[in-house]
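With one protein chain withheld, the remaining protein chains of the complex are depicted in position.
And now, chain A:
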């Protein structure tokens, strides 16, 4: 469960994160850890408007993380065969890309 690069998760470009899992399955550990990292106080303090919604289901479905960005893009992470650090890496890389894009757009204006 190593933190990738920065210790906190920056959620500035994120509108909504929906974490959906079935706790009685055996492949949900990484998704739950991802939820903890993303739902922590530090992460929430970076963007108060971002909603982190955990959904607990019981239909033997695979764990899925649905992330909606401010500019309408969606990122779907299927956590059944991923580790939490991989999910965090992918998420953070996209977040930093979006941040850079937003900053470039703001600088142009």
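The criterion applied here is as follows: a residue touches a chain if its C-beta (ideal position, glycine included) is under 8 Å from a C-beta of that chain, and two chains touch if they have at least 3 such contacts; residues count from 1.
Assume contacts and distances are computed from a predicted model.
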item: Protein that the absent chain corresponds to, by UniProt name, given "glutathione transferase", "Exosome complex component RRP41 homolog", "DNA replication complex GINS protein PSF3" or "Large ribosomal subunit protein uL10m"; value: "Large ribosomal subunit protein uL10m"
item: Interface with the undisplayed chain - residues on chain A; value: 23-26, 28-29, 32-33, 35-36, 38-41, 52, 54, 56-58
